[in-house]
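Missing here is one protein chain; the remaining ones are kept as they sit in the complex.
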Amino acid sequence: MDVKTVKKILSEIQKGNISVEDGLRELKHLPYEDMSFARVDHHRHIRQGIPEVIFAAGKTDEQVISIAKAMYKRSGRFLITRATQEIRKALRIKEAVFHPAAGVISVGEVRKKKGHVLVLTAGTSDMPVAEEAAVTASFLGSRVNTLYDVGVAGLHRLMGNKASLYEARVIVVAAGMEGALPSVVGGISDKPIIAVPTSVGYGTSLGGLTALFAMLNSCVPGIAVMNIDNGFGAGCLAHKINTLH
Amino acid sequence: MDVKTVKKILSEIQKGNISVEDGLRELKHLPYEDMSFARVDHHRHIRQGIPEVIFAAGKTDEQVISIAKAMYKRSGRFLITRATQEIRKALRIKEAVFHPAAGVISVGEVRKKKGHVLVLTAGTSDMPVAEEAAVTASFLGSRVNTLYDVGVAGLHRLMGNKASLYEARVIVVAAGMEGALPSVVGGISDKPIIAVPTSVGYGTSLGGLTALFAMLNSCVPGIAVMNIDNGFGAGCLAHKINTLH
Amino acid sequence: MDVKTVKKILSEIQKGNISVEDGLRELKHLPYEDMSFARVDHHRHIRQGIPEVIFAAGKTDEQVISIAKAMYKRSGRFLITRATQEIRKALRIKEAVFHPAAGVISVGEVRKKKGHVLVLTAGTSDMPVAEEAAVTASFLGSRVNTLYDVGVAGLHRLMGNKASLYEARVIVVAAGMEGALPSVVGGISDKPIIAVPTSVGYGTSLGGLTALFAMLNSCVPGIAVMNIDNGFGAGCLAHKINTLH
Amino acid sequence: MDVKTVKKILSEIQKGNISVEDGLRELKHLPYEDMSFARVDHHRHIRQGIPEVIFAAGKTDEQVISIAKAMYKRSGRFLITRATQEIRKALRIKEAVFHPAAGVISVGEVRKKKGHVLVLTAGTSDMPVAEEAAVTASFLGSRVNTLYDVGVAGLHRLMGNKASLYEARVIVVAAGMEGALPSVVGGISDKPIIAVPTSVGYGTSLGGLTALFAMLNSCVPGIAVMNIDNGFGAGCLAHKINTLH
Amino acid sequence: MDVKTVKKILSEIQKGNISVEDGLRELKHLPYEDMSFARVDHHRHIRQGIPEVIFAAGKTDEQVISIAKAMYKRSGRFLITRATQEIRKALRIKEAVFHPAAGVISVGEVRKKKGHVLVLTAGTSDMPVAEEAAVTASFLGSRVNTLYDVGVAGLHRLMGNKASLYEARVIVVAAGMEGALPSVVGGISDKPIIAVPTSVGYGTSLGGLTALFAMLNSCVPGIAVMNIDNGFGAGCLAHKINTLH
Amino acid sequence: MDVKTVKKILSEIQKGNISVEDGLRELKHLPYEDMSFARVDHHRHIRQGIPEVIFAAGKTDEQVISIAKAMYKRSGRFLITRATQEIRKALRIKEAVFHPAAGVISVGEVRKKKGHVLVLTAGTSDMPVAEEAAVTASFLGSRVNTLYDVGVAGLHRLMGNKASLYEARVIVVAAGMEGALPSVVGGISDKPIIAVPTSVGYGTSLGGLTALFAMLNSCVPGIAVMNIDNGFGAGCLAHKINTLH
Amino acid sequence: MDVKTVKKILSEIQKGNISVEDGLRELKHLPYEDMSFARVDHHRHIRQGIPEVIFAAGKTDEQVISIAKAMYKRSGRFLITRATQEIRKALRIKEAVFHPAAGVISVGEVRKKKGHVLVLTAGTSDMPVAEEAAVTASFLGSRVNTLYDVGVAGLHRLMGNKASLYEARVIVVAAGMEGALPSVVGGISDKPIIAVPTSVGYGTSLGGLTALFAMLNSCVPGIAVMNIDNGFGAGCLAHKINTLH
Partner (left out) sequence: MDVKTVKKILSEIQKGNISVEDGLRELKHLPYEDMSFARVDHHRHIRQGIPEVIFAAGKTDEQVISIAKAMYKRSGRFLITRATQEIRKALRIKEAVFHPAAGVISVGEVRKKKGHVLVLTAGTSDMPVAEEAAVTASFLGSRVNTLYDVGVAGLHRLMGNKASLYEARVIVVAAGMEGALPSVVGGISDKPIIAVPTSVGYGTSLGGLTALFAMLNSCVPGIAVMNIDNGFGAGCLAHKINTLH
């Protein structure tokens, strides 16, 4: 509801071009489409900088597909996370790309990439979350590099890749278990760090809560923490920071 | 341990200017100072972009002061958080400034401010945390505005200040209780948002855990979340993002 | 055990129409029927204003059906929640209606609706819980409207439907994740609000606990909170309040 | 932001009585007052049906008093909860009443009471929370009765007061420990029941969480649950329901 | 509400000795006394086998004393737990006995003891809870022996007292920390065992939750578990079992 | 390791009938049988009053059967809990009885029953746990009655069966959800009460933790609490108390 | 990165045998191999004393096998935990041994065993975890004995095996439920004890948290505690201690 539009509406009323009732209706009218079970919000990109995303888990394939089609018709641009190859096939949208390691379907990826986001993982099992972050940031228009399995039990693996750390503008770190990698990375780099706890582990890893709490308590000040397994959120924030001008 | 310095040391060895033993010692030597109970790390600013900070809670006033003095002698620049007027007085450092609303002592604040950080609170009681964030970011060199008591129960208070939201490069939101304000702000602004849960509330606010979890589960993607009451961390991250170039 | 009945029994004893022993037995006799595994309570409606309901989850289909049949024979009026189409078919009761979106079977719905209950959801995934509430309140005799997917990340969607909010006597709000919608609705409307946390989300949504705690900590005073996913309870309370005279 | 006012502003613009800029400003202008640390919201009563309340815990006496004075000047009507006799004295407002059992200061209580709210407690120790609810509902204009120490270990005490239960329009039940009283009351009465868990108990009472969870899991459908010790919220909701017409 | 009394009332109505109204009032009348903040329940002993007890924590000394005096007047017999020497003095009841190790005041202890209850502790710090149990059971009329500091780290201390274990009819075991003693005792004795977790410990003892959960998970079947630090409850149950005939 | 046996061994040594080495071996020798994966403890009945029981969940059917056979050969008497009809069939022990409602296989049930144990449930879904308790107590030799679905939402159902409560020597109460039934029963009866929380419920029932904590916090003193769903333990304790002489 | 190697490299630079650039590269070069999804760390054994292990749970069989093959080619020595017979077969490595009770595949077990590790379990169900510990320690070169099902409910079973306890250098104790066995063992033996909580149990065993917390709170000082079900970790630590010289 930007000020210019409102001002313009008021001016039209003043000029007598539109009636008070029409003006009122205009002011109330906002650009979303009612689909009974989901109000597709086509102008969200303008407001939040991030296109609409469909979180497929907890929705039927049919719901996912009908929301996706409405988005496709209007903006031709969206993401589906926690998606499957089955949804990709049922979509019948030619330019839809399925990223299997990330479980993401993307439509309308930005071609020209900017800046530099680095995505790290502590172990092999943290890869799906990291890939969700990488695919998201790349889709939005960020240049993305990845460096996996560089956890704290073998610091030399991280140290041997310091150059990568220094080149990035923003660093995303996905780690499960004790979630210590963001602290170590934060001790080396002065760039904004986004930590994503993963649900990797067993017993007292508590489905990722231990990694989450460890990251929130990092002795390195100012680490941005995401929800458990929330690679998508990390990708969004990394892109927002990476492209801030 | 930057590559240039190491290269230089190796060259000196090669040239015979320094012995192998001396070179070895040099490589091991890192610029921190041993004070028996705290290794003051004067080069941290170079590595992490943030000067050393002393978290006064859980340290005796004597410990705080002796660490502070060591820092003062070397770099003349540091922060003490969760500090008191008593520590300020005992410090006997002329340029030390005590910020009572934030509970922060700052020495060596950057004069020339850059960019624009906006700090919001949901309620009056969230102010100390917000002030800690504001003082920190300002100390590091960010231009900071504040807007307090604009919580979701009275959305018109926030809506009446939309202009402030659009002007900021980064927004810090401190909120306790149900922690809903970051989601609402994130629905309006496309700037990076840093959410700081506060321990304001009672009963099931669980000392801030409810606000924390609410923020981690925001339906707005990519909100950066901090530990409970961690205004200092929020200030650091806000400054890092605000001054990223 | 209403006073009139007791008084009547005592009068009959006084008049000598019934013996002390018979009177004693009458006083003890309460109108429920023993089915060995479930005491069907036909007079519950009189005491609590809500007909008996069968929570199908955790009971075998056979148990559900035999309880349902006993109820049908007596009062011809009951609900089965967390039900399936399979139970509906096995029931062999003609007027039984299965509401698939709600997972509810209803028999003997009140035809004449009164007042006005509005049921909102934050997202598409909260719909099953909202539908359980809507079907329940409607079954009991309340007029019910629904408005779905109006979460806080896009406040304009809610604001564009303010009229609906003002028309309702009671508002039910179902939301998962950060559970912020009831606070926002409560900031706009002065009607009683019933908040139902849903188990929608992942990681730190903790199966709905985060939404629950957020709602209990709302900065809007006096929001009525239900158990996680308890659409049935919300429907009952909404009806009770809506029809209070 | 009611429709009539907006319509009127638009009409004035149309008629040329006010300029577009002034109209814009009017639309943005909302009736709250900036006090730097707390935006006093004088129109909240119109929007939510509840006057502003000051939660004194977690604020300095000075902050409480200066907010209170701003409210007093404008509307002459507000509540301070978790208050003390000291605050009452420092307020220097003649008509301010301190309710010691409730820890509430009230200014501008509604004289003419309507309907009937009944407030119950399980034990003696639950009284402060119950009194907070009773004082709040009465302040807002509800007729309030109380019945204390009628917990489930001695059901005859409750049963001996059934008449009180039948007379009330809304029942507030405050209980700590196992929190069973609302279920028992709900089995007897068909009126809306508001359950307030209290922090009374020790060990596994977990500061009221056990009572809270017990109430949320009541086998009586549709009990409205509040945050732990939240007597104020219970009083607000009870009044809203009691006076719904 | 025993059957005989009701029968007698009905007979009186039948005989015309009392009117229907009076009979109705009689039936409703139950023997408790209204003190506005606490309904003293003098017939509780008949119903539950345990005289009224006052849990002093969370009540003012004045409340404790006025409840105590009402009890004294009627039955001359009650307990005050979590009590202090101050309350004892203020009571001004000659036969009141203060048990300092237990923090209990008793009035009207049963002189003639029956059966045999054994109370054990794992460590010295568990003594206050054990003493509360011992004083309670003894007050009610059980013969009580104690054996303290016989924890599992030194099994020989327990083994050297096996005779005591075999002589008891019921065994109360108070233990904090890992709460293992009841399992060991249960492996030796075939008598009913009542386990009382204590809040002794630090860190992951979680205020007694660890001991509680350990006791609930004992590999010895059928151990009766109490709330944390609930020596009073243990004493009541021990006495009930000890004197069951 | 009873004193008589040891004394006898020492006497034999004294008399020279057995050597020191043999005596030593005798003292160490305890009557259990090594099966490599499970030490079957045939004398447990003597020590604890309860025959060996096999908890089938978490063991393979093969393990269950081979342990069962070893027990059968020696004592001919044991229970298998959380068992299935499949195990019953594979056992090939003629007198083995499978109790389907309880999920228990019993071999060697005591024919002559003593005393009187009453087992109650709050709802229909609590029956499997209650049946496990009933079958266990009956197997051990207690006379057992059951009364199901008498929860607090319809107190008249319980009140109509007061006679059953007064006849029992021990009462087992199984309840899920808010777990309030034991408190109500404890307010009526003066017999030892054993409360078994069940995992019946959803959301904040937390798999039975809410019922467990409610029972531990009962305002009725001295209720014996079991682990969640531990009907077997309740049956053992009920029998121990019921047959204490 | 041991000092000798670095010294040698510096000497070579000094002597002019290698260039500064080559020296720099050597210093940075660390012996791991990049496989894109997992950096196999062949020198880990040198640094940590434990060969690389693959935790198969949470990895696809394909990933497990390709990591395993890389390890096999280089060092011919590794473990796969939480493995299956299927993985063993697909590996096609002749000397790979599958230990079914432990769920471990080992390649390159040390033939010559040293010292003495004793592995105990409380019950039969704790065996898989104990076997994982036993197989691990044995694989690394420790002599291992096992003693299963010697839980605290039948202490004589443990006492009858005291000799085994005295012979061991290190004792591993795996226990679920109340986790009391390590305390009892620690009261008898003066050797280092490693406690492994297992997820055996139900209800309040909380998936092993209760056993874990009980072990951390042992009244025996200095018990080493592992994560829930972490037999592998226990085996590693037992071997490290057992072979410390």
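Every chain is named by a letter (A, B, C, D, E, F and G) in the order it is written, and numbering of its residues begins at 1.
Please note the rule applied: a residue touches a chain if its C-beta (ideal position, glycine included) is under 8 Å from a C-beta of that chain, and two chains touch if they have at least 3 such contacts.
It should be emphasised that the depicted structure is a prediction, and the values quoted were computed from it without experimental measurement.
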| item | value |
| --- | --- |
| Touching partners, among the displayed chains, of the absent chain | A, B, E, F, G |
| Per the touch definition above, residue among A:18, A:220 or A:237 touching the missing chain | A:220 |
| Residue among A:51, A:108 or A:154 touching the omitted chain | A:154 |
| Hidden partner chain, touching residue among B:192, B:208, B:221 or B:235 | B:208 |
| Chain A, residues in touch with the chain not shown (by the definition above) | 122-123, 151-155, 177-180, 183-184, 186-188, 201, 203-206, 209-211, 213-220 |
| On chain E, residues whose C-beta touches the chain left out of the figure | 123-125, 127, 148-150, 153-154, 156-157, 159-160, 200, 202-205 |
| Touching residues on chain B - with respect to the absent chain | 1, 28-30, 32, 36-39, 41, 44, 47-48, 57-59, 63, 67, 197, 199, 207-209, 212, 227-230 |
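We adopt the following convention: only the chains that are shown with their structure count from here on.
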| item | value |
| --- | --- |
| Chain labels contacting chain B and also chain C | A, D |
| Set of chains whose contacts include both chain G and chain F | E |
| Between chain E and chain A, distance of the C-alpha-averaged centres to the nearest whole Å | 58 |
| Of all residues in chain F, the ones touching two or more other chains | 47-48, 123, 153-154, 186-188, 203-205, 209, 212, 216-217, 220, 227-228, 230 |
